[in-house]
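Every protein chain except one is present and positioned as in the full complex.
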Amino acid sequence: MSANMTPAQLLASEPIDAVIQVLRERCSWPLMKRLLASKNLKPGGGWPDLRARAAKGDLDAQTINDLARRTYAGSILAGNRYVRLHELDPNVVTALWSRISTHVIPSSIFRARYPLPLVGSALDGAPSAFTLCEIRKTGSDIQFVFCSKQVIEESLTIDATSTPTVMSTFSQQFGIYDRFVAYKHTSIQCFDVVSLRPQLGRLEVALDLSKRSTEFEGDTRALALLFHVTLFLPELRPLVDAQQPTNLFPAIAEIYKSAANADTNIVDIGFRTPSGAVNRGKMPSTSEDIREEPFHKAGSERVDKKINPHGIVVAWAFSFPSGGARVKLWTSAAKSMVPIPSLWGLEIADTSADSDIVQALNKVSSYL
Amino acid sequence: MVNDSPMTMDEFAARMQAVPGGENLLARLAARTFEDFVTILYADLDDIIKLMESNPQRHQPDDEDKLTYFVASMLRQRQYRARQGEVRGGSVDLTVEGHKDAFVWTSEAKIFYSLPAVREGFLQLHTRYSPADLEHHKTGLLIYIKREGSADLMKTWRDELGAMSLKDLRTDDCPTRPKLAFLSEHKSRRSGLSAVTRHMSVSVFQDPEDKSGRTAKKHVVARAAATAGVEDDQLDGA
Partner (left out) sequence: MEINSRAELDSTLRRAWADGEELRLSFSILDFIANHPATAHIPYARLQQLAREQHLTDPLVVERVVQYLTGAEGHVLDLRAELIDENDDVHRLDEEEFQLAVTEHIHPLTGSVDPGLLTKLFVYFRPSRLARQVLWNSDGE
């Protein structure tokens, strides 16, 4: 961080144009439109138009400025996440509270710009190891934010006959090939979060899914992050040793069987029927529930609703505080056929604040 | 005849180019403001006018109602609701509505028998039933011309308009049909707001130059009807 500036100060001092630019990487446009609507602002003509409106000196510009900064700050803890849950003994948190209060966060290349991301060569040269950048205390909750550089690999297969000029140059050095593959590596910065919520008896490992690196494997990475936390919080080591987080699979069927209401929409479902057929149903909108869709409803009632879901995507709307989330609990049909099916993590999307994450996870937990 | 492949918006737009008015279909449905609606309506009207002007023999014998009926029916094929003779404070020759409730445009229609006839149409538009709100301050005047020299006739009308003591009047050439159409703007006496009118000529004059054309009875009758009531000294270069 710039000399003695807190993360909040750094964010507040960044030009709004730059803030919106980094916000685009962490907040989907549909979510941004909903947030603008909540402030009685029109969505206008997309991100370019939003930048232009934010630069005007009027009242709307000030509202957009505040909203953009607040949304970016919220996205550090929220946004799109892969989450695993562990049971947490509140006494453990009590025991390490004072130590955390005096813990000094080491300086790092990430911390110098935190909460804003590194860009360009600075990011390319940043470490891929989890790097602690913030310890945030809210009430009894403690949250650790780790930054790391990950890589997205893209490849392009090029048929030699379609690019004779390039092939000619290439073959002079390497010989004749029929096809070659070009790779591009793009660096991304991840903001992964470990949250201790003693009042909920829960530890959450929430991995950043704003952009998914090519090598991303949720369970392995979550375990690695938890292990990293135990290096300076050995009191949490038993959680790592136990290896298994909370099994979320039972929530799938319970959510499906729950009564339909205005704040809940099941928008995607994978299930097997009593005859063994593997089915999928997906709604085109998060405001429609597959359970009410005529085709699905007729089929479900035909088999007395005896279907076995192995995957579900549910969209929730929250009132206090207002917000929402889309949660995906999904395993394969094959993995659901074992005696005790398991699902160790879920994906949360379209969240703009930590309160959305908490409420979504509370919902899931209530069905366990 | 038919193609069953999935239809992208791009393909749909290309396919719709094949029918009259289809090139503006997406723009019509995507119109967000009254301004958008009117801009596309002017483009559609220009197309219809060109269609009529390319078939003057078909339209020359028609009276005002029949000519306006043709315009209305062409507009209906282009996704508008078009009505003749609706009562809005007085009888309006043509009312055109779009896909939003707020998209309503009105027009008077006159055959250019004389300057007083055209002037009467303009006054009907602006004194009896011009909308009082800024949102719908754009209207139209269709001027059917059954004699030669429509550009000159429009100029005489434009000059006549200038002499009518309208408050804060200004006129501009229509960018898409210069000399054959123009826009006027003046302060409406009724509302005090700016009232914009698009004056559009529709030439349905056909006078073949060969002898048989000059003497054919239908053309003699048509010429007489077109020039009835117009003094020579009121027409520049006519």
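Chains: A and B, in written order; residue numbering restarts at 1 for each.
Going forward, a residue touches a chain if its C-beta (ideal position, glycine included) is under 8 Å from a C-beta of that chain, and two chains touch if they have at least 3 such contacts.
Everything numeric in this text was worked out from a predicted model, so none of it was measured.
With respect to the full assembly, the chain omitted from this view is in touch with A, B. Note on the undisplayed chain: of the listed residues A:S13, A:Q173, A:S285 or A:S319, the one touching it is A:S285. Within chain B, the residues in touch with the undisplayed chain are 1-10, 12-13, 15-16, 18-19, 21-22, 25-32, 36, 76-82, 97-99.
Along chain A, the points of touch with the absent chain fall at residues 24, 28-30, 32-33, 43, 45-48, 50, 282, 284-285, 294.
Keep in mind that, in the parts below, only the chains that are shown with their structure count from here on.
The geometric centre of chain A is 57 Å away from that of chain B, both derived from CA atoms.
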